[in-house]
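Heads up: the structure comes next, in structure tokens.
What follows is subunit A.
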Amino acid sequence: MKTTTLIAAAAATVLTLGGVSACGSSSSDSGSGSGGTVASGLIFGGPAEFKTRTDGIPGLQKTYGVKFAKYTVTDTGGPVTVGALKRGQIDAADLFTTDPSIEANDFVVLEDPKSNFKAQNIVPIINKTKATDGTKQVLNAIQAKLTTDGLGALLDKIQNDKEDPDAVAKEWLDDQDLDGAGTLAKGVSLTVGSANFPENVVLADIYADALSNQGATVTKKLNIGSREKYYPALKSGSLDLFPEYTGTILAYLDATSTVSTPDDVYAALAKALPANLVALDKADAEDSDAVVVTKQTAEKYDLKSIADLARTAK
Partner candidate 1 sequence: MIRFDAATKRYPDGTVAVDQLTLEAPSGAITVLVGPSGCGKTTSLRMVNRMIEPTSGTVWLDDTDTASLPAHELRRRIGYVIQNAGLFPHRTVLDNVATVPLLLGEDRRRARASALELVERVGLDPALAKRYPAQLSGGQQQRVGVARALAADPPVMLMDEPFSAVDPVVREQLQDEFLRLQGELGKTIVFVTHDIDEAIKLGDQVAVLRVGGTLAQLATPAELLARPIDAFVAGFVGRDRGYRALAFAHGRNLPVREEPTVAVGSSHPGSAAGLAGWILAVDAERRPQGWLPTADELDETVTDSRLHRGGTLATQGGALRSALDACLSSPSGRGVVVDDDGRLLGSVTAREVLELIEERER
Partner candidate 2 sequence: MSVDVLPLDASSSPLAFWSYFLDHRSTDLGWLWDHTWLSVVPVVVGLVLALPLGWLARRHAWVYPPMMSVTGLLYTIPSIALFVLIPPLFGLSVLSPLQVPIALSVYSTSLLVRVVADGLAAVPSETVQAATALGYRPLARFTRVELPIAVPVITAGLRVAIVANVSIVAVAGTIGLDNLGRLFDQGFTLSVNEPYYPPIVLGIVLCVLLALVLDAVVLVVDRLLTPWRRAVAAR
């Protein structure tokens, strides 16, 4: 019996070439005529952790009553997710609001009126010993100028024009008049890290370059994989500065936290951080998770908000 299961599974997973069919949703094109919700005919794609995160699949179900037909693990807002959504392997995806490929592909970001997703303001997390007045001043000046749209523009340059993140960072500092040489951070030596997606890299480059201009001795350790890899390094002191997102770092530190507005999240984060780490000013710029669908899907089901996914399909 187990052999049969194995063979059937092998056939289903490999040979049908389908990301579908696990629960009999024949295809999104035919909709589910049987009176299910819109979501029950759709396949959702996103990173593995979105499946279990409180504001991920469980959150969507709890807040909006949205239940997808199936979950396909793709990547964290990267090429796999975008490609899969674009080419119809999945119908809805977890992408990030600053992602230029949303605009490039005419994807539709579904509104989140009930704030399922936590606020995701950009925030530098820094080791307390390195948080001198000078470094704080340099970094907070940057934080004050970061906007969501501005971030999207930076990302576009990297992703679509293939510009070097460090060059983009320098260019931005120049544009914002933040590239002046000085001595604010003189005598500080620190290691700046970043996760392995372009936005995080360019933010780290911006921090690092500005501090370097102000006399700090900076070492870059960019493109470190996921948070599970870099956070312990940050905590243990082998990294000193990291561009973070208020919502995700809070969720990482305190999985039970339910706050979602920018200020609540920021306040909760300050409490959740260990004693040796401190969050500097949060920026207006936000890069939050979003449920994204293609234009065709949005039009077909008349989708504007995540809540619409829970409607009965026509």
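Note that in this section a residue touches a chain if its C-beta (ideal position, glycine included) is under 8 Å from a C-beta of that chain, and two chains touch if they have at least 3 such contacts; residues count from 1.
Candidate selection criterion: all candidates are chains of the complex that A comes from, given by their letters.
Just so it is clear, the model here is predicted, and its values are computed rather than measured.
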**Asked** Which touches subunit A in this complex, 1 or 2?
**Response** 2
**Message:** Per the contact definition, I'd like the list of subunit A residues that touch candidate 2 in the complex.
**Reply:** 78-79, 82-83, 101, 104-105, 158-164, 166-167, 170-171, 196-198, 208-209, 212, 218, 221, 223-226, 228-230, 232-233, 236, 238-239
